[in-house]
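Removed: one protein chain of the complex. Kept in place: all other protein chains.
Order of writing sets the chain letters: A and B. Residues in each chain are counted from 1.
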Amino acid sequence: MRSFIIIPLGLVALVVGAAVWSGGGVERRADFTFINRGDIYTLDLNQMSYLQDFRLTYGIREGLYGLDPHTYRPIPAGATGYDLSDDKRVWTFHLRPQCRWSNGDPVTAGDYVFSWRRMLEEPGEYTYLFYYVRNAEKYEKSYAANDPIDWKTVGIETPDPLTLRVTLTDPVTYLLDLMAFPPFYPRHEKSMEPFKVPQGPNGHYSYRNEYTRPPAVVTNGPFELTRWDFKRRLVLRKSDTYWDKANVRTNSIEMVVNDNPLSQFLQYEAGEVDWLADLSGTDLAAELKDKGRKDLRVSPAFGTAFLTLLCSDRMPDDLGGGVGGIKNPLADMRVRQALAMSIDKNFIVDNVTRMGELPARTYLPPDGTLPLFTFLAGPYDPGREAGKRYTDSEFRKLLTSPPAAAGPGLPYDPAAARKLLADAGYPGGKGFPALPICYNTDSVARAKLVQVVKNQWAQQLNVNVEIVPIEGKVFRERVSKKDYAIATVAWYGDYPDVATFTDKYLSTSLQNDCNWVNLKFDALCAQGAKEGDAEKRMRILERAEDLIDTEVPIIPVYHYVNVSLNKDNVHGVEANPRQITVFKGVYVDK
Amino acid sequence: MHKVILYRLLQFPLVLAVIYLLTFLLAWVAPGNPFVNERTLDPLVVESLQKRFHAESAAKFLAYYPYNILLHGDFGPSMQYKEWTVNDIIKSALPISVTLGLVAVTIAVFVGVFVGTLAAVRRGGVLDWSSLSITLVGISLPSFVTAAVLLMLAAATRALPVGGWGTLSGMILPGFALSLAPMAYIARLTRVSMLDVLGSDYIRTARAKGLSKRVVVWKHCLRNAFLPVLSYLGPAAATTLTGSFVVEKVFNIPGLGQHFVNSVLNRDRTLILGVVMVESAFLLSFNLLVDVAYSWLDPRIDITAKVGG
Partner (left out) sequence: MTYAIEQLAPAALRPPEPREAPVELPGVWGQALRSRRVIVPGAILLAVFLLCSLTLPMTLRPSSAFYYDKQNNNAVRQAPKIRPVEAWLGYDVLGRSILARSLLGGMISMAVGVAAAAISVVLGVGVGLLAGYRGGWVDSLLMRVVDILYGLPYILLVILFKIAFEGPLTRWLGSAQANLVVLFAAIGLVSWLTMSRVVRGQVLQLRGQPFIEACRAMGLNESRIFLRHILPNLVGPITVYATLIVPSAILQESFLSFLGVGVNPPMPSWGSLASDGVAQLSPVKFYWWTLLFPCALLVVTLVCLNFIGDGLRDVFDPKREAAKI
């Protein structure tokens, strides 16, 4: 019996021992605790692409320009100002002499050049933004081909350590917003040196991502990253070397990692966190809104959810469901328009997403980010002939009323849709193949959207589609390889300009995953890129946007909203369409 | 005896190597690119990432990683969590999963054995049916349902922390949620083997000799009836220790279980291999431990003999 009792006693002893071993350590609570949109993917500027990564980077790093905490317009940060040449192509930035890295070294123009050159030599998702710079793309491609052109011919120069001269191929009116965007931030070469790894015999090299982790990481922003416990938390501490530290209102910030919306909410309710940065896409948010929670903050986001339709002539050969290789019905614009006009988007935003999103008729969101932009009247708007336009705010108001016939883009009109479908050769939906509609299984909202759309098309047009759930990585690969028929996707704007949306559908763009080729669209975008005057440029790009909204290679469904939770005593986390948080101005009234 | 243990230990590397190769093959063949994010990537970008991770081709992968593992015990960087190496991830997650698993196994053993014994002793009665039904709910409801319901209970009663890891009280609820499935199996096993033992001759003798029922059941029967539970405990403990995806996801616990599933969904090949190796190592060692404990508990059992003769 004695020997037998060892088992339960042993178990208990092991439990206690393991509990001690696994640690956990409850420290003093930070001044400001929040839960980000998800876990951090990477803090390496080269590879960054997720919103939550950018949000954190705004707190620990800084570029030539920063963003005003209230208007989110660019304000001088790492630079004190700039000079612009007459042809608007040469920008000379004057660096602020007081800027320091977290280890005390001064921030020099060389740090910017190092970081930008890294973006070209080891391309990342946002390297394409550097193509505005003269010869940057040529340098990148030639470097990859092991025959790099002379770096001096690239339009990035440093006449002295505190001056940075950037020469562009064409004028870019929104360059300051780009300078405020993390891919353009500087990096500290010396501290990254220990992480350098050669990449093959041709002299290429890379840096192991561990350089972004404490204690080795060196940054120049208002906060320093002092601690990163994988999958648990990141801790930021106010930087002593920051030039504007007098205006940094919090001493310590903790980002708690929590992927589960329910668990996030429970932590917030228990008072463990001050701010839930992103609850969008969850049913929980909708329930909170219905209950009238005062601490729920909902505001428009600079992004659109839409269905992308493959516009190639034939379906991909290995597409399943018996439709591989057939003639593509979606290549006909009338079919696409019919599909677009038979989706009741109001039902979707009222019952599926329920957060007061705007049902979408255009690709570009009218959320106030581009107040100068006007939308042209759509093909079924009687005012189209007269050149009627809708301002950003007029359009927003129009979208909150029932789906009227007049307005930009296509209206909700099942009768007209049926006629269009018949004209295209599928009267009453007869003969229309059962196309697969794919969605990403990571998102619950998309699963519901797809089921509603399938139902609506079946009821209104007698068109049947097959629902195909595909998991995340495979889904993105297939969409980018154009191996789909219909898919639910989304797009967010990276910087406050039309180009971040329209550039996607250039026939030469890598991001054009629906294979829509419209030479008039390409010409308009090219013309807009060359236009130096902001107003004239808007007029050109408005016509480009109208082409997308009329020919519907993509069917916009709704415009996203930002949803966050915080009590009134938290300041500085006001929502803005691009989900930027200026941590400098964040503080909690205890 | 010692020869057998040695023999089994020597087999470990071979079995682990085969598991490694098979897992690698499966992970490699699965379509999907670990480096794809929300935007379509330039082929140059993908190429440079693949080069960095030695993942351009199966041959290059196999040429680099196993060598590193054997020589330095280094599984390489994670393809999904680029700032972290697989070793970092396992080192941070394993202690948590182990603790959680131990809590779950302890609860499961205590409650399961108790319920199973009662059910066997009062066979056919109301207690038999009802106690078994309660534990069976643990394996009749999907684990995400029980975990979510328990989380809501915790939130509603505000008695226990609602997730995360760090406090002792934060281990109770997830541990309990994780213990439900093994608890049910242990109860069933205990019941079955207790019935076995209760019907044997020496027990009848003991009762005839006048020993009280309680002593006979708890002291003599249980010791022998526990053996099948023990042999089930081995692999069950191994898999419970290396974490349960659902419990960790619902209670937001940074353990190893989430990596089992997420690494596959992310096609993070290096992490898949690291995590599978850890789990297999646990499984093999626990099986061996259990077999040794088995023969130690019951000297009549000779694990060196072939089954069936």
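Going forward, a residue touches a chain if its C-beta (ideal position, glycine included) is under 8 Å from a C-beta of that chain, and two chains touch if they have at least 3 such contacts.
Remember, it's a predicted structure, so these values are computed and weren't measured experimentally.
Student: If the hidden chain were put back, which of A:Asp170, A:Glu466 or A:Glu551 would touch it?
Tutor: Of these options, the touching residue for the absent chain is A:Glu466.
Student: Which residue among B:Leu44, B:Met152 or B:Ile172 touches the omitted chain?
Tutor: B:Met152
Student: Among B:Leu198, B:Leu222 or B:Ile253, exactly one should touch the missing chain; which is it?
Tutor: Answering carefully, the residue with contact to the hidden chain is B:Leu198.
Student: From the list A:Asp105, A:Glu137, A:Asp283 or A:Asp503, which touches the chain that is not on show?
Tutor: Answer from the full complex: A:Asp283 touches the omitted chain.
Student: Using the touch rule from the top, list residues of chain B that touch the missing partner.
Tutor: Output for chain B: 15, 18-19, 22-23, 26-27, 29-31, 120-121, 123, 133, 136-137, 139-145, 148-149, 152, 155-156, 181-182, 185, 188-189, 192, 194-199, 203-204, 207, 213, 216-217, 227-228, 231-232, 234-236, 239-240, 242-246, 257, 260-261, 264-265, 272, 275-276, 279-280, 283-284, 287, 290-291, 294, 303, 307-309.
Student: In terms of residues, what is the contact footprint of the unshown chain on chain A?
Tutor: 262, 265-266, 269, 283-284, 287-288, 290-291, 318, 320-322, 324, 347, 351-352, 434, 436, 441-442, 444, 447-448, 450-452, 454-455, 466-469, 471, 474
Criterion: only the chains that are shown with their structure count from here on.
Student: Centroid from C-alpha atoms only, then distance chain A to chain B, rounded to Å. What do you get?
Tutor: 39
Student: Can you list the chain A residues touching chain B in their complex?
Tutor: Residues in contact with chain B: 1, 3-4, 7-8, 11-12, 14-15, 18-19, 21-26, 41-44, 47, 49-50, 122-125, 127-128, 140-141, 144, 197, 199-200, 206, 208-210, 212-213, 228-232, 256-260, 262-263, 266-267, 269-270, 272, 471-474, 476-477, 479-480, 510-511, 513.
Student: Taking the touch rule as given, give the residues of chain B at its contact with chain A in the complex, in rising order.
Tutor: Answer in residue numbers: 31-34, 36-42, 44-45, 48-49, 51-52, 77, 80-85, 88-89, 92-93, 95-96, 98-99, 102-103, 105-106, 109-110, 148, 151, 155, 158, 161-168, 171, 219, 222-223, 226, 230, 249-252, 254, 258, 265-267, 297.
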